[in-house]
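A protein chain is absent from this complex, but the other protein chains hold their places.
Presenting chain A:
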């Protein structure tokens, strides 16, 4: 499954190769620059930031901005730091990812191994639902959450993310299971294995790679979501992105850039962590999908 670093037929001269390396390294610096700025400025005292150079290394490194961003910074009206919102995001992401991935696996299994009339149309409808601009559902969603008594609550947000995550998780598992030999499933059926038994014993054990892709995708999307959070979370269930935006955009007092950066990195850590730990599997899986697609 590794992305084969195959030999290209193209022969390149020394000058061309140097040029290629220069371009590649330039872009690497371009991609690293914003994060570099955030990291070095998050450990500078405010005076050093306002008087100095954004690219200069800290002369007097301090972790006070990090402590402040985590536990004492003013978010909206309360000086709680980002800690409670970080917790909100975790409590929202974990069940939403688990439920949408489990449903996606079952749906993908059904849509490839238990096919029935009209299943392609149903899948097409689910697929399109991945790409809708969410503005089209904001108004009715707000109403329904209100009627279900879930407005401004974590369960409400979990529901929203599960519902709008099913499309992608189904897409991933369907494409993956489509390549799995149906004969194996058929012969298990003849041997008398039932629907869940086949799923549990035959499909799940081979689902590792696609489960990783799906979990990373859902985790990143749900953790990074801003629109649903800002629309439906109310005050108590605010996720990290919304709280960070409140911290950064607050118009009162001195702008504590170092605290903003520390907060931004805190908000980025979980997705970066997931990406660093499992990112290569994600790229592989994604590439496998995009080559086929």
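Convention: contacts are C-beta pairs under 8 Å (C-beta built on N, C-alpha and C of every residue); 3 or more make two chains touch, one makes a residue touch a chain; residues count from 1.
Heads up, the rule we're going with is that contacts and distances are computed from a predicted model.
Undergrad: Under which of the names "Glycolate oxidase subunit GlcD", "Sugar ABC transporter permease", "Circularly permuted type 2 ATP-grasp protein" or "Serine/threonine-protein kinase rsbT" is the non-displayed chain listed in UniProt?
TA: Its UniProt record gives the name "Sugar ABC transporter permease".
Undergrad: Touch as defined at the start, partner being the missing chain; which of A:79, A:206 or A:227 qualifies?
TA: Touching the chain that is not displayed is residue A:227.
Undergrad: Based on the whole complex, identify which of A:61, A:76, A:124 or A:208 touches the chain you can't see.
TA: A:124
Undergrad: Which residue numbers on chain A touch the omitted chain?
TA: Against the left-out chain, chain A lists 3-12, 17, 20-21, 23-24, 27-28, 30-35, 37-38, 41, 49-50, 52-55, 103, 106-107, 110-111, 114, 116, 120, 122-129, 131-141, 143-144, 162-164, 166-167, 170, 178, 194-196, 220, 223-224, 226-227, 231, 241, 244-245, 248-249, 257, 260-261, 263-265, 267-268, 271-272, 274-276, 279-280, 283, 286-287, 290-291, 293.
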